[in-house]
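Take a look at the structure below.
Note that one protein chain of the assembly has been removed; the remaining protein chains are unaltered in position.
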Amino acid sequence: MSDKYFIQGPISPVKISNSIAKHQSKTNIGAHSIFLGQVRADKTDDRTVAAIEYTAYQEMAVKEIDIIREEAFETFDLTCAHIYHSLGIVNTGELCFFVFTSSAHRQAAREANQFLVDQIKERVPVFGKEIFEDETHQWKVNR
Amino acid sequence: MSDKYFIQGPISPVKISNSIAKHQSKTNIGAHSIFLGQVRADKTDDRTVAAIEYTAYQEMAVKEIDIIREEAFETFDLTCAHIYHSLGIVNTGELCFFVFTSSAHRQAAREANQFLVDQIKERVPVFGKEIFEDETHQWKVNR
Amino acid sequence: MMTITIKYFGVIAEETGKDEEILRLDVQEYDLETLKKDCISKYKITDTQSIQIAINQTIGTSGVLKSGDEVAFLPPFSGG
Partner (left out) sequence: MMTITIKYFGVIAEETGKDEEILRLDVQEYDLETLKKDCISKYKITDTQSIQIAINQTIGTSGVLKSGDEVAFLPPFSGG
């Protein structure tokens, strides 16, 4: 169960449409909010990011996401919340983070999505290693 | 060109994944924000909504969405913004509204998405007729 | 001779029984307020408070109409 929020490699657009399609039987939903993180080809000095390699302290990460998810359900009038984060190599242009919230109304879906994204970035032990095109690397720091 | 923002019938999840996939070559993007409107099976007295039939004053709607989109690009540091709204019959559980914003960073993508959704709901002449299971109807009013 | 295209939407189109009509008027002047009053009384439009009127796809203009203008009667918007 420790991989319930984690996916090896990039998140495919097809996974996203499949997730959306699964909610079409839930006719109490009026609004979905989706956040997607995509790996940017950032430049540092003369080096350009080619990929990020993600690792996580999975046992703790899963516990912490469970808690954050419960907080979201307590705070916002949510119908559903789904969270996926990549592990391993994700190339630039590929997706590494997928947060999907649904509610009767747009405000709750939106606010819960923002809450989940921000809290997960802040509180969940995931570590990104930016690998440059020249195969050097540096450890990513969230701003 | 008057149908550039409009789609006949529901918006398919596959259209959404295709839109996402098209952005994987844009490696300056770090965050996508997606809003999806889904038709709810609302109850009024004893009647349950089975579908919404959308009509629009298309010439005006397209002009107004063009203006709102320009305002978003002036206000937020956006890379892309895509907007689609259904016309005709959309059954409960199906998607009627798709707003997709992309930026280097999550805040701009998120805020621009909220701006577009809220302004379009307020300023664009689209009209929803809620059709109940018993084939009676009422005209939708946005709250 | 003046030609004005009138478009009706949503609940208003339901009340007028038509989406569009073309008025050919043998008048010198016709202003928006008169047109609005005439249509409301002709078609017994009920929710007169919430109607917005666009001239040539723009809301909030008023005054004298000119031949070729497109006037739209719009009920509250409910997209999204």
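Order of writing sets the chain letters: A, B and C. Residues in each chain are counted from 1.
By our rule, a residue touches a chain if its C-beta (ideal position, glycine included) is under 8 Å from a C-beta of that chain, and two chains touch if they have at least 3 such contacts.
Just so it is clear, the structure is predicted and the values come from calculations on it, not from any experiment.
Enquirer: Would you mind listing the shown chains in contact with the chain that isn't displayed?
Expert: The chain that is not shown touches these displayed chains: A.
Enquirer: Looking beyond the chains shown, say which of A:22, A:63 or A:105 touches the absent one.
Expert: A:63
Enquirer: For the chain that got dropped from the picture, name the residues of chain A it touches.
Expert: Residue positions of chain A that touch the missing chain: 37, 54-57, 59-60, 63, 85, 96-97, 117, 120-129, 139-142.
The working rule: only the chains that are shown with their structure count from here on.
Enquirer: For chain C, which other chain has the most distant CA centre?
Expert: Result for max centroid distance from chain C is chain A.
Enquirer: From the Cα centroids, identify the chain that ends up most central relative to all protein Cα atoms.
Expert: B
Enquirer: Any idea how many Å lie between the Cα centroids of chain A and chain B?
Expert: Whole-Å distance between the two chain centres: 23.
Enquirer: Would you kindly tell me how far, in whole Å, the mean C-alpha position of chain C lies from that of chain A?
Expert: Between these chains, centre-to-centre, one finds 49 Å.
Enquirer: Which residue numbers or ranges of chain A touch two or more of the other chains?
Expert: Only 106 qualify.
Enquirer: Note the residues in chain C that touch 2 or more other chains, in rising order.
Expert: Residue numbers touching two or more other chains: 80.
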